[in-house]
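Left out: one protein chain. Kept in place: all the others.
Moving on, here comes subunit A:
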Amino acid sequence: MHRGKGMKFVGDSRIPAERKPNIPKDYSEYPGKTEAFWPNFLLKEWMVGAVFLVGYLCLTVAHPSPLERVADPTDAGYIPLPDWYFLFLYQLLKYTYASGPYNVIGAFIIPGLAFGALLLAPFIDRGPERRPIKRPFATGFMLLALASVVFLTWESVVNHDWEAAKAQGQIVEGPEIDQNSEGFQIYQENGCINCHGETLTGGAAAPSLVGTGLSPDEIKTIAVEGVGTMPPGQFKGTDEELGKLAEFISTLEAE
């Protein structure tokens, strides 16, 4: 390459006027069957990528991504579950000496040591040997860590109530409510709406009234005498109105 004095540039720029040849390297002198990345190997990579993409798309169309009902911070009974690749950490926190007063062990010290060792692996395993069999400590600890992660994930999966988890997250669509119906009017006038909500699906203070499976007589009793945290004497109307209200609530079914 021409350097220094006598160098020619394109215009007043710093681009050299002398063109460099645009020819690929010659790999014939390289050891073994070395290939050029462009275009030989890239074509193979694309074929692998295409096969992978087909599998990926099959997964996508076969299993639509999940969406649970909208977040409700007041629902204290919800059993949380992180995405599957955090399950091992989540499971670790369930053991006696890794939770409660020992939380710092499960949440910080054990994961910190494991991930710290992973990050600093080149400085811990310093010998020149590369074969797994020749570095028993590195291989052994990694296999142990792998086994732990698999075990913890497994334990987390078998101890999780998947049926209950599915039910607790389901999107519940309220029934179509005729707000002009007599039953709804009574529901509104007696103040039931304040706790059980406009759509009758409940709220922070009261459960949903949709699909309760209760008979009209049972509903009458609850409306008058209360149940759980619901105090008695909530219903203040006539017996006839009580009958209509009970009838209205007992017919509500989720769609």
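Following the convention adopted for this analysis, contacts are C-beta pairs under 8 Å (C-beta built on N, C-alpha and C of every residue); 3 or more make two chains touch, one makes a residue touch a chain; residues count from 1.
The rule we apply is simple: contacts and distances are computed from a predicted model.
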| item | value |
| --- | --- |
| Protein name, per the UniProt record, of whichever chain is missing from view ("TRAP transporter large permease protein", "Serine protease", "Aldehyde dehydrogenase (Acceptor)" or "Menaquinol:cytochrome c reductase cytochrome b subunit") | "Menaquinol:cytochrome c reductase cytochrome b subunit" |
| Of A:Gly6, A:Gly32, A:Gly213 or A:Gly233, the residue in touch with the unshown chain | A:Gly32 |
| Positions on subunit A where the hidden chain makes contact | 10, 13, 15-16, 19-22, 24-25, 27, 30-38, 40-41, 44-45, 48-49, 52-53, 56-57, 59-61, 63-73, 75, 78-86, 89-90, 93, 103-104, 106-108, 115, 118-123, 125-126, 128-132, 135, 138-139, 142, 146, 168-169 |
